[in-house]
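Of the protein chains in this complex, all but one are displayed in their positions.
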């Protein structure tokens, strides 16, 4: 009678499979082949310090709520103040600091997440990682808080132990060229991970690529210092990239990542590119010119990828920090990034004209504009040797989002032009949940093809393993 | 042997549920919880005179065909002349006036509606409202005509009796600021409905907001007269809105509605807005400036909503009267309004920058461009406290349209950022059918989540009642 109000929390073994018995039976068989495969996480935003220092995670609120914009944006949309959820203010002003109060406020609003992937991830983490067996409500909030908090203090819940438990074979973090990669260096020195090890970095040069990024000019100056190149010239700037790419590669990086507002690429003559760079340094670019400049750097990055073998990722189409008053108060990445319509066919043409037929180049395309799946991305990836399609991203990393991707992209692109799943997350505890959702949905989609006699089950079994493990490893050279 | 050719008309109790037995069983249980809930109809275009005068409806043709563009547009697309369907000409020229001939012509073409929601609504009204038990064909046309016509003459088929039978708890009509609301006044005086009663108005100011509306300048003059404000100035024009909004609120209105071509909003300094208004009065706006002006009024309306509490609705994206020769002959609303691609992320930014974080404001967004569901609307509504998503609208008020909305919007926006169903109809007899379709489809979608173990059935039951009843009542303050 210690939990009189407890509402049971179940993770059903058939969850996310279609309820039709014929499809479900096939999905179960396929899933059995991939459920326990190691996790390859080639793109994400976890903190490398976790792995380097292997210190305990903080309290449940700071673990699950405060840093997760998937969660606090939903509460904010329903009138909850971010201050009350402990989200730090840019000016250091007061916000709620009692983790238990933050947790309770979240628990009171748990029903907002019905039907969302966030709910699936949370339930999975509560149930499988922490052994919680009752649903989170205002009534159960304290009990669940305690249950999680106690375990977080134990050795079995430190990052490296959880990595083992989660069967994470490889994970990439994402760093700026200005980052000295101390945590990756520490891992390398310790012999635990290091280059070619379990934790690798990825080269995300947006802070030195985007002239509209806060502090870009200062960033470019530092970039020169770090690389020993003269970044006051276009040629020196490009060499600085070469230098830092080599350093990142030395720290295990196999990929670069580019988060531009559009997918525009440019292929200017060197003199024009150089002049544009000089204008940028002088702070004189129009918004359109800034986009041309970013697009020029993308094409240069593709050329360098041909040289050094780093796989290139493009994540366009997010209007970052759409809410200016929220941005002033709380800064970036606070759930106010909104997707917009994104063209690829015209935008990528300059880069593709130059490098699209290169078999040694891999450019992985992501989108927040699902209309491009069948219209643009699948036809492009189904033709150009250099192109591959990334999995459904961000808002579309969800059961329905994944189903739409499979139904809209595969008939034209084939499975072979996709790269498996990546979790793209900062939320360590959600990693097994996210990969499990992807594996389940992929098996469900394959089971539908098999049950409808569009594919044989033996072929589907091979594809399931490709999607869960082999494609990511191969595409990202991990 | 009185009906030798009769083909039976059935309304199956499981209609619109998925045929998978597991999903269907759950859908039945959920639907049993919501089937008999009262109807809240917060947005529609029925004629308030019906409720005020409670006179019998006209003959079957004038009830079902002549005023319903969903119906006559389909026949027109297949070569039937609108004149032959009794649609009145703008010039008063001759059109078919024999309702039985109109009815027969319609019946000959009933097969055109296979697979359309119109067919579902008609069959529901024929079967449940009028007790028809045979399908409409050329052969059965006269019998069904007689069956309906006879009942329409009885007391049980007058508007108020049907309102009771349909369990309509609340219904909003839509009126122009230039409307004196005589029918609402009459209802109020009679004590039958009136403010806070069953029939309320809604403030639809397009005729005085859109400088490209026929007769806008004359409308603005009348607007000044009615409100006692000097609408030759921007400030007076805004005060006229305040005045008429207050009057509408007094007549029960809880909402405003805005049917713009784009979702553009503006937030100009007062001097600029004032100058633009002067230009508009002078008839000197370019199309782009007219759009800026409409967008400015939207932002002003949001500000007034913060003052007076009226919920704001935005219905953008319809190219009205796309067919000029049809427009010349028959006027507006003749089935020739065509949706176009609609941007929200950039368009709404001026308004959202100013009022998006207001918890006291509710701006309900509708769309005819389904690509915006997952890309723009759900991320916006899943962040801004002021935003909510309206249900699938117009062409998308259909089983597949509703399923797409649920699958594309909910994973990001959650159910909590939606506002339930509204029927948006002029066709009184279709109201129970439309709400029934929505309730069935919502239960079907929830049943799918439950059957696939993405949601527990006890939670789904609560959500079903929210979607059928509570969300609309709360969002529209009814």
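Per-chain numbering from 1; labels A and B assigned in written order.
Criterion: a contact is a pair of C-beta atoms (placed from the backbone, for glycine too) under 8 Å apart; a residue touches a chain by one contact, two chains touch by 3 or more.
All values reported here derive from a predicted model rather than from experimental measurement.
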Residue touching the undisplayed chain, where the options are A:61, A:338 or A:449:
A:449
Which listed residue (B:239, B:262 or B:323) would be found touching the missing chain in the intact complex?
B:323
Just one of B:95, B:178, B:268 or B:338 touches the chain that is missing; which is it?
B:338
Those residues of chain A that touch the unshown chain are 20, 22-23, 341, 343, 345-346, 349, 352-353, 356-357, 359, 371, 374-376, 378-385, 387, 407-408, 410-417, 448-449, 451-456, 458-459, 462-463
By the contact criterion defined above, which parts of chain B meet the unshown chain? Give residue numbers in ascending order.
7, 10, 12, 14-20, 73-74, 76-79, 111-117, 120, 135, 319, 322-326, 335-341, 368-371, 395-396, 398-401, 404
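Convention: only the chains that are shown with their structure count from here on.
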Using Cα averages as centroids, what's the distance between chain A and chain B in whole Å?
40
